[in-house]
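Only a single protein chain was left out; the remaining protein chains are all shown in position.
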Amino acid sequence: MRFQPVIGLEVHVQLNTQSKIFCGCSTRFGAEPNSNTCPVCLGLPGTLPVLNRRVVESAIMAGLATNCSIAHKSIFARKNYFYPDLPKGYQISQFEQPICEKGWLDIQLDGQPPKRIGITRIHMEEDAGKLVHGLGNGSGVDLNRAGTPLLEVVSEPDFRSADEAVAYLKQLHQIVTYLGICDGNMEEGSFRCDANVSVMPVGSATFGTRAEIKNVNSFKFVKAAIEYEINRQIDLIEDGGTVVQETRLFDPTTGTTRSMRGKEEAHDYRYFPDPDLVPLIISADWVEQTEKELPELPTIKRQRFITQFGLSEYDAEVLTASRSLANYFEETVAFAHNPKAAANWVMGEVTRALNDSGLTIDSCPVAPRRLADLLHLIDNGTISNNIAKKVFELMWQNDKEPAAIVEEQGMAQVSDSGAIEAAIDQILAANQGQVEEFRSGKDKVFGFFVGQVMKAMKGKANPAVVNELLLKKLKG
Amino acid sequence: MELHTLTIHQLHQQLKARKVSSLEATRALLTRIEATDSRINAFITVAADQALAAAEAADQRIANGDCQPLTGIPLALKDIFLTEGLRTTCASRMLEDFIAPYDATAWARLKSQDAVLLGKLNQDEFAMGSSSENSAFGPTRNPWDTERIPGGSSGGSAAAVAAQQAIATLGTDTGGSIRQPASHCGCVGLKPTYGRVSRYGVIAYASSLDQVGPVTRDVTDAALLLQAIAGHDPNDSTSVDQPVPDYRASLKNDVKGLRIGLPKEYFIEGLDPDVQASMDNAIAHLKSQGAAFVEVSLPHTGYAVACYYLIATAEASSNLARYEGVRFGHRAKDTQGLIEMMMQSRAEGFGAEVKRRIMLGTYALSSGYYDAYYLKAQKVRTLIQHDFNEAFKQVDILLTPVAPTPAFRIGEKTADPMQMYLSDIFTIPVNLAGICGISLPARPSSSGLPIGLQLIGRPFGEETILRAAYSFEQTTDWHRQKAAL
Partner (left out) sequence: MGQNKAPEKDYQTIMSITRTEIEHVARLARLTLNDDEQELFATQMSAILNYAESLNELDTDGILPTAHAVPVENAFRPDVAHASIGIDKALHNAPDRVETFFKVPPVIE
């Protein structure tokens, strides 16, 4: 019997608001335990939640970017269960009437047609705190994270492979970072994936029992976890066993999933509308206004780079990987008017230098304007491409205009044919043997002469002029 | 002059005119508390040192020429209000040693006028009860007859006013918990419209029903306290952003042409004869003052108690989930593991009535029962609210009894919870509809026990019920009677 996997994804996107969803505590990561707390997020008696408007705005943006319908009326509900990291004994979330519904994203794997993945809903909720284990003879509760705003994005069970799941996650990750609502830092838990995995016989219409793999924090691990789980379930069924509906954790060190102890009892969350929060009414105007203010999304930007700048699909994809990189590229083009050169340099030298220095494009020491100036100097023949690379290195260390550097370092290209001819004559005179070889058909010797001329002129000869004159002289 | 017998407005006059100091008044009340509370048990915490210090600060402010309506007035609060730095127990073992880290908004507003806090008052635990017998600190006794209950859940608030231990107090009302004790203790008790006063810092029982209100010696005091605490609070999403009118200005002795509805479902056969007689007397009196009475119907009245006990317990079961011994409150010792720690802490921290309501509420929300119980009750609630809306098309306010009987004996209704629940029949519908209601002293029973009269107003109709209440009070003497302690 052949099996087909069925996968659904729930992604928790941590919003990068200044303050928590229901109180004014800071959301700053890494603070001393329980230092970013107040009576509200501590769940002390008598406290009440008040909704952070920016969370709603972020949710609307996320919904628009994923083609969802934005609810006109949306309400919060209490999800009731007991756990030490859940101070109120309930999580404020959304159950009925979530803020966004019925969206989609199109993914495309290499060599495959595009596939539409349904997004069932997006809703707002608060994060729980953190439990730290092994503190003396107990566990410790840190409520700094309690109350951090989350968007939960729930997909339809439309995935049929781990690769499809990862493609979707990467796109969703790109969207939320493009929108500026999430910092996308998966190691710090800003983008967490839960995967619901089941298998069914090929051709069947009924889904099998699913297991939920919780909190996987990297694309690589998501792929590994899903693939492991698919195989585990298939093996189990083929051995005559049945898949149990349960929660599992992925262990990156062993590459396996294991059942979570202590969460066996089925939760009865007893959802009901939260009486401490009032209904959210989102007017058509509000949605329209938000739509106007949406930044250009990655897919659109990629297309535009292809049509407007004549870039290849590959180049467009690389340059739109992040909004910051795309902006850097576009600003450079605005000054340099040479998209191809700008693309090559941004994807080449700039990226290399950033990687070597461990910096991101946001902290690039060479401003787009300066890079554009450098490209001009190449364009107008002042320096060669090779020399430009050296100038760029110096620009990286000093905040100086490239023209100034070229001047100071005497790096200007020599295009004067007189000077070049003189050098060529000297080299040819000193290497009669190689001249004979070339004239008798050994073309490769040409490179030797170019190298010698360049060396004699300390690399500053205009390569095009050198080639032209050298060829003329060699041919006699 | 016996300072402890004064009202807010009387004491304010004395303070403003520098005839008396807040320190003197506060001392008088602390003395009164000491002399009487062993018999009443209205107070859980008496904050004598803090009160005297606050009185001095108030006197300083007055000396600087600034005397607000509540400046220097010694008050007490139901122990459901968080008061920073002071123990706040909600009459529960669960919070026996809990020190509040912030002030409830209603209290903060009074504190900003330099009102003086005498202490925290006894109540039914977590506001669940109608007799103040469900307290971990012993029952409060009715100053009119110490073998009887003062009412609940704000029993301490009413008893303290009746015993003249505080000039005025604040309580909370979820199903009648201000109005019913006020009725049993011969005071004025006002439940404002839902959302009129902030719930921030008030330990939650049933979030969609809870409201803060004054318990006072007369209607003028109720208006003054409401004035000081009412208004939008950004910390409470359910508080209403509507301007606060001048409640004092509504205190006119004039009910001419006022249309008062008498809901026939409230004037049932078999109503206690003393209560019936007291209502008849009040109706006749108001008629003589020029009010016009109309019989109205609130057809869904009979479903209000069932509706309330499903909604309130459901919300309470969720609101009380935070009490599990992790971050504050009682934690059981010698337990094995986390779940047992939580279960045992709650078992030890909560009294029987609280447990019962948590169980009921959990059940009503649980899988398979949500539609039949909680959701159904919320729909019936719509019908009840609609009844009032319809009635208010014909009349300006409604007049009803507050409780089916005068104060019963301590222990009389504790065996069967249903008995206790059914006695809230006249007050519960007001909370379900979210409208305002005031209880004020009417003709007492033949044995001299207080009986209150309830006036119910439309949403944000406090001015009208205050005016009617004021008129009744000014033209009768019932409110002048005092408990003989």
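Letters A and B name the chains as they come in the text, with residue numbers starting at 1 for each one.
Throughout what follows, a residue touches a chain if its C-beta (ideal position, glycine included) is under 8 Å from a C-beta of that chain, and two chains touch if they have at least 3 such contacts.
Keep in mind the model is a prediction, meaning the values are calculated, not measured.
Engineer: Among the chains you can see, which ones touch the chain that has been omitted?
Structural biologist: If we consider the entire complex, the absent chain touches A, B.
Engineer: May I ask which residue of A:G184, A:P273 or A:P365 touches the chain that does not appear here?
Structural biologist: Hidden-chain contact among the options goes to A:P273.
Engineer: Have a look at B:A53, B:V244, B:L338 or B:L485 and name the one touching the chain we're not showing.
Structural biologist: Final answer for the missing-chain contact: B:L338.
Engineer: Of A:Q108, A:S139, A:S204 or A:N386, which sits in contact with the chain we cannot see?
Structural biologist: A:S139
Engineer: Which listed residue (B:A58, B:L86, B:A403 or B:A433) would be found touching the missing chain in the intact complex?
Structural biologist: Considering all chains, including the one not shown, the answer is B:A433.
Engineer: Write the list of subunit B residues that the hidden chain touches.
Structural biologist: Those residues of subunit B that touch the unshown chain are 97-99, 101-102, 193-195, 208-209, 234, 237-241, 264-265, 267-270, 297, 299-300, 302-303, 305-307, 309-310, 317, 321, 324-331, 335-344, 346-347, 350, 352, 355-356, 358-360, 362-363, 366, 373, 375-383, 385, 417-418, 421-422, 425, 432-434, 459.
Engineer: Residue by residue, what part of subunit A touches the chain that was omitted?
Structural biologist: Touching the chain left out of view, subunit A contributes residues 17-19, 24-27, 32-39, 42, 50-56, 75, 82, 84, 131-143, 249, 260-263, 268, 270, 273, 275, 277-281.
Definition applied: only the chains that are shown with their structure count from here on.
Engineer: Applying the document's contact rule, which stretches of subunit B touch subunit A when the two form their complex?
Structural biologist: Those residues of subunit B that touch subunit A are 81-82, 88, 90, 95, 98, 100-102, 104, 199-204, 206-208, 234-238, 314-315, 318, 320-324, 326-328, 338-339, 342, 362, 365-367, 370, 374.
Engineer: Taking the complex as given, what residues does subunit A use to touch subunit B?
Structural biologist: 39, 42-51, 78, 80, 82, 84, 87-90, 141, 143, 268, 270-272, 275-278
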